[in-house]
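Note that this is a trimmed complex: some chains were dropped, and none of the rest were shifted.
First chain written, first letter: the chains are A and B, and each begins at residue 1.
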């Protein structure tokens, strides 16, 4: 985290952008505008924070062309059409500088089946288990304590943090990132009722995950009952999300922490699902739908837009009064109707 | 997943049912009606899908007696009183055909205390840890990276997926299935406030789980404070469920993903708890109660029935108008009362 400072010239050479100011200014860290000192580079992406441009101590600020003059008036600036995207690329470049590189090879404590297939430049961490028939793509990194079950597939350059389970026959594509505690391919929740209690429906499908997918810590994606659960390319899932069997999530959809999707629901592409939102089963949600945090979605959504449903919170005594009235709400409507008739 | 096709005659011999059609038709997969081709067997359990009977390409359809004629008119059919239950049993039979059998024995990398007791035909996976005093029943399967702490008990034929923690002194009965990431027997959340901050109440109970219980991925069941947390026979828990200390869940109750039950609440038998439902602590819920998804249960329930409480979701601009009114709801009631008085 405290690497050798880097000259702006080197940074520009790697990432592009127009530099206003001295190319030999050296940067030791990336920081928000209000915390940045002379050794830090910062960025201004949200116009709401524009006032901070005048007060920040940052050694360099990444700005859009419209703010180039204002930024340069106070010190060095990098001008780029999309400062937030530039910032994202800067963090990637920075992380590559400061983090240890992958070390290709299989840790001697890992247990790798002779019937697994490992690509070139693969790194297998300590105590990982790779079962027969598994395929690990080129330059993939499998963290400590991961379990890759039989016939599972990890795509090229995909990185699994320590302690991920990829169930038998499940696949994840290229350039994926899977965080610790993720369980891909546990059984979907399916039972037939009988006189003697529930009878398990064995889950015969798998999980198919596309390229460029990131999956947050302790998230679960269940295998399908008959066909596969599907996560398309570019999907981003935060922590502790629950994806039930046979859910289908379209390309580039992002879901925040603790969201949950029940069985067989189909979510379109380019959606955003807020934190702790719940979507019941067997629904269809079209492309471009945005669900607010903590919303419970109980019916299909056929038009793009923003949908909400959490109960508005308030100070407890007000809430108790309103909640009590809520229990009599349909009665209240009847009373208004009666009044209107008079 | 692509086993040798099986003749209907063999399937009938194993599972029963009345076959209408050719016994030597060969089946290569199980599929839903609308995805089934000539090499697939499908089923019709929900009358809502009856129209699909005319259009499915399935080689064989499992139906109830009332639909035998209609099913046979289009191809082979298996007639059985409960097609969904038959389907469940078919999936079990199918899974037994296609999945590798358990291989009795202790993987050389597992760390098994000489003071643990292993039954006959037990399979202990790679890198599992079995502590002193633990008892593993006959034909139980302990997955890779599981930790069975001291004095814990796993019943006969119970199967733990990779990476399950069964805490010290906790017990699970026979024929159970526990998925990856499950934590049974972490400490319940109990503290006494003091001038110097919270003082931990050590959790001295354990977790007692009956027979035929299934527990989904990353679900947690905490140990009791003084006495045990209890999960009765036949309970089915989906993924990422939280069961707090001293909860008691009655026989054959099923809970969907992300549900949570706070401390000391007692839930009856044959209940269903919808996904992401929350039940606060110290309540009693009788047998036969059904809680809708995302409901927050804040008081005891003394009669069987269906109970709901999620906020109805809607398009955001409507929701914002209604939510704003909601904050003034008790005032609105007052205004109606005043109008009525006039």
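To be clear about the criterion, a residue touches a chain if its C-beta (ideal position, glycine included) is under 8 Å from a C-beta of that chain, and two chains touch if they have at least 3 such contacts.
Values in this document were obtained by computation on a predicted structure and should not be read as measured data.
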item: Whole-complex copies, counting every chain including the 2 in place; value: 3
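Going forward, only the chains that are shown with their structure count from here on.
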item: In the complex, subunit A residues that touch subunit B; value: 111, 127, 129, 145, 147, 149-150, 163, 165, 167-169, 181, 183, 186-187, 189-194, 197-204, 206, 218, 220, 222, 225-227, 240, 242, 244, 258, 260, 262, 278, 280, 292, 295-298, 305-312, 314, 318, 321-322, 324-326, 328-329, 332, 335-336, 339
item: Subunit A-facing residues of subunit B, complex; value: 1, 29-32, 35, 82, 84-85, 87-89, 91-92, 94-95, 98-100, 107, 109, 125-127, 143-145, 161-163, 177, 179-181, 212, 214, 216-218, 233-234, 236, 238-240, 251-252, 254, 256-258, 275-276, 293-294, 310-316, 319-320, 323-324, 326-330, 332-333, 336, 339-340
